[in-house]
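A single protein chain has been omitted; all remaining protein chains appear in their positions.
Chains: A, B and C, in written order; residue numbering restarts at 1 for each.
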Amino acid sequence: MLAAILYVGAVSLLVIGLAGMLLSSHLFRMLLGLVIAEAGANLLLVLAGYRWESAAPIWESGAYPQLMVDPVPQAMVLTAIVIGVGIQALAIALLVRIRQQTGSLQRDIVREQLEQDLDLELGVKLPSSMHAPSGEGPLLSGTRGAGNEQ
Amino acid sequence: MSNSLALVIALPLLAAFLLQPLAQQLGVGREQRSVAIQLYAQLTIAVTLWITLMLGNGVEQQPLSVMMGGFSAPMGINLYLDRLSLLLLVATQLALLLLWPADATPRIHALMLLLSASSMGLALSGDLFNLYVFYELLAVATFGLVAANSSRSAPLISFRYLLISGLGSVLALSGIALIYSHTGSLNLADISATLQHGDAELPLAAFILILLGIGVKAELFAVNGWVPEVYAIISPRLSALLAGVVSKLAVVVIVRVLLMLFPHPEAAQVLLVLGILGVISGELAAWRAQDLRRMLAYSSIGQLGMIFIAFSLSLEFGMLMGLLLSLHHMVVKPGLFMLTAGKSKRWHMALFVLFALSLVGVPPLPGFWVKLSLLTGLVEAGGALNQLALIVFLGATVIEASYLFRVLQNTLPNPPAVDEGHLTVGWNGLVGVLLGGVLVVTTLSVDPVLEQLKQISSQAGDRNLLISSVVTPSAEQQMVVERDK
Amino acid sequence: MSRSSRSMEWTPLLFSGGLAFFLFALFAVIPFGDTAMKVGTMIHQQGGELGAANLVTAVVLGYRGLDTLGELAILFAAATSAGLVLSNTRQRTRSIKNKGLGELFESAISLLMPLLLLVGVYIVLHGHLTPGGGFQGGVVIAVALFLPTLARGEMVINHHLIQWIEGGAGALFILIGVAALIQGAAFLQPLMAAGEVGRFLSAGTLPVLYLLVGLKVGAELAALLGHLVEDDEPGVQQ
Partner (left out) sequence: MDGSLFMILAALLLVVVMLTAALAALLSESHLVAVVSLSILSLGLTLLFVLLRAPDVAMTEGVVGVGLSSLIFALALKRLRLYRSSTPAESCDE
């Protein structure tokens, strides 16, 4: 019973987070999705080290307890949590820059902007005529465009 | 002595930590400072190369397993150096030396050092969670390097890369949780020994999770959305490094996990299917691409798909095939990326033709032998999926030829003017020439190279050798190492 | 390739749906409460040899010290990257003068800060005995160092100092590992006598390592937070 509740909780967090990452229309919420999924994965790791009727793996009144839970997954979760918060702060820094440059954090808007910028930078003609077969793109100008960056 | 293998990872980290404080102390001009820092960083890598070569001497007979902290095998973390990881390590170190970014800020140099440390860790580590940590370090360093680009879209591309990579690491972490609750261990060799008898469902599921996780860096189908964007904006040197070397490190980690932990046909099938999908999607997108950089990026997805197909074949044969394809791609792709830098000149075109011919598989270049042997391998393997892979593989070769020659076709009628002022070759061009040279030398000596690679792959595919060299000697080592208690 | 991004909406849905099914099916069959615990049992039996009363600390700094080193490197990479991302605008930055939180908060925080620092250091130094240690204490230290910035609304973060702390602490962690190597032992092998389990002065170099971890984590996080507040206001130059 307890196992079912905990595993369902952990996996649900994982799935809700991943779905949020993939489906959100706002970049900030996508990041929140990642944080939720990480929480789920961390819970799974702790569950992997749990043992019935055991104490925390810490010296108690002169000796280690007879039965202890597994300390290894706990150490791994410590590492994972700290890694997670570092990445999270970096992501916020990136969001700040994105916001400065595109003025928006809506997924569709920034994505469109991104494709325009990339095409511009790489010297691809903007799709002025939709009839031009895409395979016949001006690869040459791509080469030169890249070369001109220096 | 063998304990100093840890320095290969520790020295770049140490250098990275100290780089910024030291840089502030330098009282020289901005330019000299930049040169000094680059020298400092490259010297560090050169020292690790030296250590690697020193320790790599006896690896032909017996792989080296070094325990961190002097603990015994499943309890502590071990580094594992066999001929395969030696080859990768040396290739990585050479690539880092050749492709180190010129005149960059101290922060970039620090990130490059972290990238170096993490890739060496990925090549060496024999512990599942430790691999995850190095994998994350590699990812975070790459985010920074991508975002540092002057391109306007750099932060957004980096952010998207971060999300995909984060998704991958969450999946990998759950896979590790699954493995741990099943085997109670994180050491690859130890898990391998444990899993030899037992049911296959849980390990298979864990393998899929870890595969998707680490597959992000290996440009595996379904988690490779970052590839075209990232390679479009980062410098050719960094593209060459990431596409050429780092992706292969991720591939080798996947293969290690596959061969050592889950040598089940189902796991190989998953790899095969994802490989086929990667080839199809990558090559088609490359064919439609409108600029050279993204074309190369997409084609790299396709070629990594082929590498996955190769590794999914039977153990001894697939290992060799995958290794051949990987090494070939490791030379050709950086070469092509390096040629996208700088003004195109006539000899650039000549080199481009050489690389393109080998990539497509025209005899007598190495690419031909590699593709031919994969072809025969797929025919011999039989089975519906393998035949599908065969068809896809042939189709992909045709498409590859078509888009690569389109580049030439567009270029040859109006060749770039010879600019007199630019007689200097430049470092990027020099690296391109060097890689071309490697290709030519390999063409001239196919047989001995193949012989070496056969030995490497047979050693890498030997599970029992791995288990015996990690789990047993470390117990003895623990007896030898005296701890003052 | 994704100009037709609308039609691709089903892919993530399918992906997460498939994953959900896969994961639920999977974790339903894992043993709970009596997992294999092979390494865990070994550490229960031998973990005391390191002299740490808290076995998690023994794992973090002893058995899996390389992971911790990697983790410090990741934080360092994140802080460096964040600095790189936000420093491009630094030239245009007007020195930020936010309103701050007002007099009352300021004095409250100036009382709170030393207290928090003390708590942080306490947590770090008892990491080998009680729950907590370098990471947790480091975070508390980082927040303590950062609070004045938040209260006064101006940057008081000394980047020079932080760089030295983050670089120096990380380097010392590695150098302690290398010291073991020079003595002929393995990299990161715990040095000095383990001592009596449960005493403050026990567990050899472990508390020293944890102190370095705490300093490093605190410095990295303070740097990260600093980068996040220091930059100019968003959307201004648009």
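Simple rule for what comes next: a residue touches a chain if its C-beta (ideal position, glycine included) is under 8 Å from a C-beta of that chain, and two chains touch if they have at least 3 such contacts.
Model, not experiment: these values are computed from the prediction.
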| request: Name every displayed chain that the left-out chain is in contact with. | output: A, C
| remark: In the whole complex, of C:Ala53, C:Val140, C:Leu172 or C:Leu191, the residue touching the missing chain would be C:Val140
| Which residues does chain C use to touch the chain missing from this display? | 33, 54, 56-57, 94, 96-99, 131-133, 135-136, 139-140, 142-143, 146, 221, 224-225, 228-229, 231, 233-236
| note | Those residues of chain A that touch the unshown chain are 1-2, 5-6, 8-9, 12-13, 16-17, 20, 24, 28-29, 32-33, 35-36, 39, 42-43, 46-47, 49-50, 52-56, 58, 69, 74, 77-78, 81-82, 84-85, 88-89, 92, 95-96, 99, 105
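Methods note: only the chains that are shown with their structure count from here on.
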| query | So, what's the distance in Å between the C-alpha centres of chain C and chain A? | reply | 18
| remark: Residues in chain B with touches to at least two other chains are numbered 129, 133, 136, 140, 143-144, 147, 155, 158, 174, 178, 180-181, 184, 186, 288-289
| query | Out of chain A, which residues touch more than one other chain, so two or more? | reply | 14, 18, 22, 44, 47-49, 70, 72, 76, 79, 83, 86-87, 90, 94, 97
| said: List the residues on chain C that touch chain A in their complex, please. | reply: 2-3, 5, 12-13, 15-16, 19-20, 23-24, 27-28, 30, 32-35, 37, 39-40, 43-44, 47-48, 53-56, 58-60, 63-64, 67-68, 71, 74-75, 77-79, 81-82, 85-86, 88-89, 129-131, 135, 197-198, 217, 220-221, 224-225, 227-228, 231, 234-235, 237-238
| task | Enumerate the contact residues on chain A facing chain C in the complex. | result | 2-4, 6-8, 10-11, 14-15, 18-19, 22-23, 44, 47-52, 56-59, 62, 64, 68-72, 74-76, 78-79, 81-83, 85-87, 89-90, 92-94, 96-97, 99-100, 103, 108, 111, 115, 127
| Which part of chain A faces chain B closely enough to touch in the complex? | 14, 17-18, 21-22, 27, 30-31, 34, 37-38, 40-42, 44-45, 47-49, 70, 72-73, 76, 79-80, 83, 86-87, 90-91, 94-95, 97-98, 101-102, 110, 113-114, 117-119, 121-125, 134-135, 137-140, 142-147, 150
